[in-house]
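One chain of protein is taken out of this complex; the other chains stay put.
Chain naming follows the written order as A, B and C, and within any one chain the residues start at number 1.
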Amino acid sequence: MLDKILFLERRFLNMRNHSKAICESLEREDFVVQPLPEISPPKWHLAHTTWFLEEIILNKFLINYKFYNQGFRKLFNSYYNSLGEHWIQSQRGNLSRPTVDEIMAYRESIENQTMHLLAKNRHNGELYKSLELAINHEEQHQELLLMDIKYILGSNPICPIYSNHTFENEPPKKDNWKYFTEGIYEIGENISDRFYFDNESPCHKFYVYPFGISDRLVTNGEYINFIKDGGYERPLLWLSKGHDWVKKNKIKAPLYWKGNQESGRSEFTLYGEMKLNLNLPVSHISYFEADAYARWSGMRLPTEQEFEISSDRSPTSDSLKAFHPKNTGTYNSQLWCWTQSHYSPYPGFKPYEGKISEYNGKFMCNQFVLRGGCVATPQGHYRKTYRNFYEPHQRWMFSGICLAKDYL
Amino acid sequence: MLDKILFLERRFLNMRNHSKAICESLEREDFVVQPLPEISPPKWHLAHTTWFLEEIILNKFLINYKFYNQGFRKLFNSYYNSLGEHWIQSQRGNLSRPTVDEIMAYRESIENQTMHLLAKNRHNGELYKSLELAINHEEQHQELLLMDIKYILGSNPICPIYSNHTFENEPPKKDNWKYFTEGIYEIGENISDRFYFDNESPCHKFYVYPFGISDRLVTNGEYINFIKDGGYERPLLWLSKGHDWVKKNKIKAPLYWKGNQESGRSEFTLYGEMKLNLNLPVSHISYFEADAYARWSGMRLPTEQEFEISSDRSPTSDSLKAFHPKNTGTYNSQLWCWTQSHYSPYPGFKPYEGKISEYNGKFMCNQFVLRGGCVATPQGHYRKTYRNFYEPHQRWMFSGICLAKDYL
Amino acid sequence: MLDKILFLERRFLNMRNHSKAICESLEREDFVVQPLPEISPPKWHLAHTTWFLEEIILNKFLINYKFYNQGFRKLFNSYYNSLGEHWIQSQRGNLSRPTVDEIMAYRESIENQTMHLLAKNRHNGELYKSLELAINHEEQHQELLLMDIKYILGSNPICPIYSNHTFENEPPKKDNWKYFTEGIYEIGENISDRFYFDNESPCHKFYVYPFGISDRLVTNGEYINFIKDGGYERPLLWLSKGHDWVKKNKIKAPLYWKGNQESGRSEFTLYGEMKLNLNLPVSHISYFEADAYARWSGMRLPTEQEFEISSDRSPTSDSLKAFHPKNTGTYNSQLWCWTQSHYSPYPGFKPYEGKISEYNGKFMCNQFVLRGGCVATPQGHYRKTYRNFYEPHQRWMFSGICLAKDYL
Partner (left out) sequence: MLDKILFLERRFLNMRNHSKAICESLEREDFVVQPLPEISPPKWHLAHTTWFLEEIILNKFLINYKFYNQGFRKLFNSYYNSLGEHWIQSQRGNLSRPTVDEIMAYRESIENQTMHLLAKNRHNGELYKSLELAINHEEQHQELLLMDIKYILGSNPICPIYSNHTFENEPPKKDNWKYFTEGIYEIGENISDRFYFDNESPCHKFYVYPFGISDRLVTNGEYINFIKDGGYERPLLWLSKGHDWVKKNKIKAPLYWKGNQESGRSEFTLYGEMKLNLNLPVSHISYFEADAYARWSGMRLPTEQEFEISSDRSPTSDSLKAFHPKNTGTYNSQLWCWTQSHYSPYPGFKPYEGKISEYNGKFMCNQFVLRGGCVATPQGHYRKTYRNFYEPHQRWMFSGICLAKDYL
């Protein structure tokens, strides 16, 4: 048990350092901007994850805890109504203060207090449960940081480079389908000593019909065929709301594609702008696009249960992380895959109790589940029961397409 | 077989007359207005259901069919992209022409041509299948007509009366719960010689956990307790999008309620304005409100599968229809009940083929399923597998709350 | 004096009948719709002008006057805050009731009461002053009725015809310029026994520089040259807000023009759709377009003072009124001419006192003055000091272009 505790403390410190490491190559100015309402300025993420520690650890386990700065309680609350007022999300980018330096000092102070508290309470199971949640919470924001940084740099006409490393590609991968037979399967998680979010539980039986699922992601080259075939202009391929979105926003290609058939296509990545590689997986697409592509190809998207069943084990993370998806074997660690499942509660779902009851349940409306994980997901954060979710028009996350089909 | 055919022809004529009967008490001016984008002017419904006959029957089964009026093809197409352009939905109320008289003449002409065609083709199974769909389509619009008329009259400060009949209430009904055990149930429909919409099929197995479901609707009196308890002001009771909707639209009560605690509450109905009867079912509420009420009461909404399982037979329709819901035994014929199920395809779902492929499937995004039926649903249109669906903020349909709970 | 009184009573009755005559060829459905927020349903105009009589005559000069219908006081108040609440302008088209018949009965009742009151008070100068205002007020609405009817019919793809008379054109007119010398001119009106609106007074001195003004309107043919020269695509020709408006609304031609260079241009008129006549004046254009055209042509729009000075006498009205502008001598009775003058108070301006203080002054912000009069202006409503005003993007009124230039 003490081993697990010491491991968790180490993981906590490493995780905290990793958040800073993600921002290392940024200019001070990059920390501030918010080009879309759903993007957050990087400095906000650094502060919000620290606020979370204050609210669910320090203020819970320290008697008469005095908050670092009363103003921060409102500024860095994301949306928790039970924890008081919060600053309007879409206006995070209007705030130049506190500065990055002030936020770094805030981080350090709260980290130190947290480590001090942990050292003194190594037998408090409740505290370590909260710590585990805080770690997982900040890991989610590490992925958001990379998503948001990519959008911030990518929407600048100057196209600044985030990573100076070389992106090494791998040879194209052949199509391979896995098939599953009809029957009752167990979905979700509730083994008590492992960490999982409330929305993944309880583990429950689900009746599944025969299906096949591809073991690789749809490629840029395949997606170009869809475009060339007039995919974006054919309303019968789309959900009604999907084609409205296409027309209103004049969508003609995935989010970070530049150029066109004539001028030559390229793609903005965290390594800068690259010529579009036809063998790489198509990324940064909306549910609407994934669904239309699947219909065009004569297939369909998997349900979230099918995806979970087909992921026979938790993804490994042996390989070094890159900042752009490859066309590689463990496809579910390259891009999040859209499923056709709306994000709904499992039978018998109970939200967390107390302050964090708002963590997941209140978003179970008009979103779709993505499964798998992506290059931006931190090491060790993967889980085959993990349910990610976004609105069907969103595409700034590292999302892709995995096809499925009925099998009779 | 001929019996069935003759019955269908009679049903067709009765149904067509019923559409006109619904509009009998309207003034000419009532046929034209569109107070909300999702409301259609009554004259539009009368024309659109006639356009549908032209497109899926006359133009399909008559060689060289000449359309009644080329302009009508665009004006009265609702959204079918495969059938050409359509007029913008939100601007139906901008069109004073064609007049009601012109539309009535249009109806008569198309009806006559249809009857003529039917009489000559009594062995054409395809034709009769299309006729069945056309009947069910117009029946759906009969319910929409009553919903839209109620909104048109109800949003006028003069509060005009639609029906001069007396609304007779019944004594309050006691709460009674039905319980169901765990296991695999069959959901949906695919018996070939019965009519059903594509979205109700295929019939499939579904694993259900033990649950209880109330056999009556939540009443106005119960809903007032929710309001008095600060229900609308407590964000923790709501979905995130739900409370955003409450705040943005300053929602404080169901759609047609007027007055408040102090001044005395009343309710606009198709019988005119009535003092709020605490024993009647609460009606015209959004999914957001139904979900928040259920959470407040410590229960939950049923899933659509639970609702279907608990509806042991198709609702009868012996009693005369009223225009306002009662607190009565066959609750599922009084108000549509919100379920917690997003509107998604069943496993193995195949949309209709051909022109009508857009009937249902393309709306399977960000809507919730309602089950049961309501006082505005035409006789014979009920079916226990029927899936109605609306967006979670909508409430101009006759919607209500039926509670469910986990049962261990 | 009695002569003048009897004349005014006759004018009142004729004017009231003329409002009904304008609507004679309408279908009942045409009275109800409101395709744009600034358009009013014809039945609203008929009721509002009657409400005005109640508020400024009956309720003022009758002791204990009982209003015809309390609900109408709110429904048919346009914007007078001093006269209580008013229904939201943009939602006039949502109201099917009261019906046209009910409004006609309302008109008749108030007319009778007014005539009765007048007959008994032939020496009450105040009453006759109010009557004069009421007549002029309803005359303004007669022009609005024709503008709104044109828009209602013109935005219907069926393009219904308002007038079955033949539109007879006249031969093209040569350009002719009038020149005026520098000096002080008198602008505006305040001769006590003539009717004028408060915004036309006081008469005041204004220093004017030498200018020339054309005595005819810019023609469709001339305007097409502007279009062919890329007029709409050249931002340097436009006010900044003007070109924003062009781009946002994809404006490419005057309001009622249909077709284009290739397909052949036509124009919707109250006589139905007509092939575009190059000799007729260009009509239904915004200030932005008039200003850009003038800049393109190397000229400018006149100021309102220049226009008034150049109109040496009140326009006569010998000729029968048509419903479409001709290229004729008394150009200022064919189309309202945009001036470059913002609508501002004259030096020493005093608004009306009492209830009608809101008649004009509160609109003196961000509008431009039009001068002249148009084919839709009722006989006898013309006045050379008359100041009409609209926002610079509006163009559903009968507006045109008269050019001016500096003259040294």
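The rule we apply is simple: a contact is a pair of C-beta atoms (placed from the backbone, for glycine too) under 8 Å apart; a residue touches a chain by one contact, two chains touch by 3 or more.
Being a predicted model, the structure only gives us computed values, none of them experimental.
Student: Which shown chains does the hidden chain touch?
Tutor: Listed by label, the shown chains it touches are A, C.
Student: For the chain not shown, which residue from C:34, C:340 or C:385 touches it across the whole complex?
Tutor: C:340
Student: Among C:241, C:275 or C:321, choose the residue that contacts the chain missing from this document, as touch is defined above.
Tutor: Selected residue, touching the omitted chain: C:241.
Student: From the listed residues A:17, A:82 or A:156, report the one that touches the chain absent from this view.
Tutor: A:156
Student: From the list C:109, C:279, C:297 or C:357, which touches the chain that is not on show?
Tutor: C:357
Student: Tell me which residue among A:23, A:95, A:203 or A:236 touches the hidden chain in the full complex.
Tutor: Answer from the full complex: A:95 touches the omitted chain.
Student: Name, in rising order, the residues on subunit C that touch the hidden chain in the full complex.
Tutor: Within subunit C, the residues that touch the unshown chain are 79, 81-82, 184, 204-209, 235-236, 238-242, 303, 340-342, 344-345, 347-348, 357-358, 362-366, 392, 406.
Student: Extract the touching residues of subunit A with respect to the undisplayed chain.
Tutor: Within subunit A, the residues that touch the unshown chain are 27-35, 43, 71, 74-75, 87, 91, 93-100, 152-153, 155-158, 160.
Here is the rule we use: only the chains that are shown with their structure count from here on.
Student: Need the most distant chain from subunit C, centre defined as the mean of C-alpha atoms.
Tutor: So the farthest one, by centre of C-alpha atoms, is A.
Student: Report the inter-chain centroid distance for subunit B and subunit C in whole angstrom, where each centroid is the mean of the CA atoms.
Tutor: Roughly 46 Å, centre to centre.
Student: With chain centres defined as C-alpha means, what is the inter-centre distance between subunit A and subunit C in Å?
Tutor: 59
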